[in-house]
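Before anything else, here's the structure in question.
What you see is the complex with one protein chain gone and the rest in place.
For clarity, chains are labelled A and B in written order, and residue numbers in each chain start from 1.
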Amino acid sequence: MIPLSWYLIFSTALFCVGLFGVLARKNAIGILMGVELMLNAVNLNLLAFWSYLYAAQMNGLVFVAIVFITASAEVAVGLALIISVYRCRRIVVADEMTELRG
Amino acid sequence: MTTELLLWLIPLLPLLAFGLISLFSFRSRGVSHGLALGSVGLSWLGSMVIFFRAIGGLTSISSSDFRASRFDWLPLGKGTFQIGMQLDQLSTVTLFFVAWTVLMIFIYSVGYHNYGSPIGEYDLPGLPPHGAVIKDKKGRSHRVPSVEPLYSRFFAFFALFAFAMYLLVLTDNLLVLYIAWEIMGLCSYLLIGFWYARPSARDAAVKAFITTRVGDMFMLIGLAALYSISGTLSYHEIFSAQALEKLVSSQAPVLGLSWAGLIGLLIFFGTIGKSAQFPLHVWLPDAMEGPTPVSAMIHAATMVSAGVYLALRTFPLISAGWAPGDALNPTMMVMATIGAFTALFAALIAVGQNDMKRVLAYSTISQLGFMIAALGIGAYVAAAFHLVTHAFFKALLFLGSGSVIHGMEHGVLHTNEQVDPQNMFKMGGLRKKMPLTFWTFLIGGFALSGFPLVTAGFWSKDEILSKVFETGHLLIFITLALSALITAFYTMRQITLTFLGKPRSKSAEHAQESRPVMTLPLVVLAFFAITAGWVGIPGNFPAIGGLLPNWFEHFLAGIQLEVEITNAYSLAPLFTSLVVALGGLTLGWLVYRRVSMGSPDPLQKPLGRVHTWLVNKFYVDELYNLVLVRPAYWLAETFSYQWIDKGLLDGILYAIGRFGLWLGQFFRTTIDRLINWIGDKVIADGVRGTGKQLSTAQSGRLQQYLILMVAISLLIGIFFIFTLFGSGNLGY
Partner (left out) sequence: MAVIQIVFILVAVVTIISAGMVVSVRSMVHAALWLVLALLGVAALFALLQVRFFPVVQVLVYIGAIATLIIVAVMLTRQVMQDVGSQLNSNWWLAAFVSVTLFIGMVWALSNWPGMMTTTRAVPPGGEDIVAFGKALTDPAGFVIPFEVASVLLLGALIGAIFLATERKEKQG
């Protein structure tokens, strides 16, 4: 009943919202939350395609599983980084983290 | 001992002596002169043996060469070049006088160099010895002559010279003759410059060598031409009838001469150099710088005679195509002219000389001119005869003058007077002090002047004059007669000034007779000076002719073209030669008998300017200096060295150096600086500035990076979609 296009358009919209969050949020953790949204959009996209077209193959599902795993790893490390920076410099705003300047 | 073996041994013994002396025995004077004298003595003995065999064995006139010994020496393209030794009539008579004069002069040298005298304290090698001081029994010190420091060296060189002369006389081909010729030239150089520490001796040696070299160069060209045309240089092949025929008939490219004439002329130029004829005579007077035995042997008896010997030897070539009675061919004309002119020219110069040896040197030149003039008109036998007799009396005269100089030097040492012992105007009255020398010198002088009947010189000179007269060359006759007159004049001048009158210096008063080892050779040579003429008395001489057979002419008739003249002996040349000889002698005695101490030459006033010309040898040396020597110096020193070598070639090198430096500077200032500026300002600073400006893009702010990245990739994606796939069509 539900055409594939609905899922795809929805996942695109979710992706773009997440992109906006990554590019525009000040707080570093906010950026990370945007990244999570993007990843979820990607997962949804993958599963939509798999479900409608490629259900006989397992590689779609495996891909999604890997994305889950990677997202978790990335969040863990990212938060660890942010906390580490917060500890040193007491900042959490991305624009103030300019040690890589120059 | 066969003749062939003797022919080889005679030259080789002196060569062996030279080797032994120079390598081993030069420290011992006695051993050196013993080796030299021994070798020359043995060569003399061998020469006498062959001589008598040759005379005894040769009664027939028709055999041309006999006793030859050859071997293959040089392998060539076709066949080999043969050399060897040969004995024929001409070499027999030449060998006779060479053997005697060489032996006599060797013996004389022992005494001349004061063997047995003490070594002088101030004597240095390369300078003539000037006396030693000894104390006699009473404790008084005298100065006596000292021994020559380079005694052994002298005998070594002399032995080498003897080798060369024997080789020249006995060889049978022109190439070995040329080799011996050059060795003699070398010995002449070495012996003239024997006292090498004297600059005048060194210059004289170089002058002698170079002047004779000029003649030798032409001679070599002549030999080369001869070889290339006839393919051989051996006498028996060149002088055969058909070879001469071929040479006469073929035309040379120069001056319209035949090849025989041209080659003869070129070889004659060698004779001009070696025998000191007119243009190349300048070396002989200067060669008197050497010791007197050297002057006697090399420049009187043997080496200069070698030039005439060569001319005699190649006479068939020179006179090819000429028969007695014809007009002279061009080469013979040149010979006769040069000979006659030289005879007169040199005799005139001799009148003005004050040095004893110089007078004799010019006398030699003059007499050689006689011989060559005789050969030039075709009088082969007369020329050979005069060659033989001249060797004896000229050697005698030189040795006698050496004895006189020794006596004068003794006087100089005794009185410590500073006088040149060779200057005749400081001598006088030596007849009483040195009687043996005086009588032998007188015999020699009379022989030179042609004193009638008893001296050898008369017979040979008379023969020349009569042959010249009979063949009708009157101009040459008059020239030669005039030369004979002047010869007698200056000879008597020399004898009068030296021996007669009163002593003109203290040294002359204290002169002493020389040792027997010096006077014995004088006696022997005087004997030959008297008797050598009697073997050539012409058959039709008035009164005496016919008593003794004209052995000389018969002997030599085998290899020459001259036919004995059987017509009546013309009295005119005989009369002329008597007048000339006796008149000249008397005139000389009259003019010079009253010269006293310090007075000038009696001829100076009457002759005036002419006398100055005679004394200065007609300024020929000065002319050569101006025309040849100075330009050569200029060419070497200024032109080649300074202009071309230093200026041009070094200048090119300096220019290259300066150019290299300039190029380096140029590269450094313009190009290098430009590149450095480009590197520095443009590239380095530019990059740094650009980098600085670009680095502001790196803010360190993560979100800025991200947004730029996404925006740009979006743009690229839109671009690709619209360009690659066409708008709207994504190619599904």
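The rule we apply is simple: a contact is a pair of C-beta atoms (placed from the backbone, for glycine too) under 8 Å apart; a residue touches a chain by one contact, two chains touch by 3 or more.
Please read all numbers here as calculations on a predicted model, not as lab measurements.
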Chain B residues touching the omitted chain (full complex): 703-704, 707, 710-711, 714, 717-718, 721, 728-730, 732
Touching residues on chain A - with respect to the absent chain: 1-10, 12-21, 23-27, 29-30, 32-34, 36-37, 40, 43-44, 47-48, 50-56, 58-59, 61-62, 64-66, 68-77, 79-84, 86-87, 90-95
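Going forward, only the chains that are shown with their structure count from here on.
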Chain A and chain B, separation of their C-alpha mean positions in angstrom: 122
Footprint of chain B on chain A - complex, ascending: 19, 22-25, 31, 94-95, 97-102
Contact footprint of chain A on chain B as seen in their complex: 695, 698-703, 706-707, 710
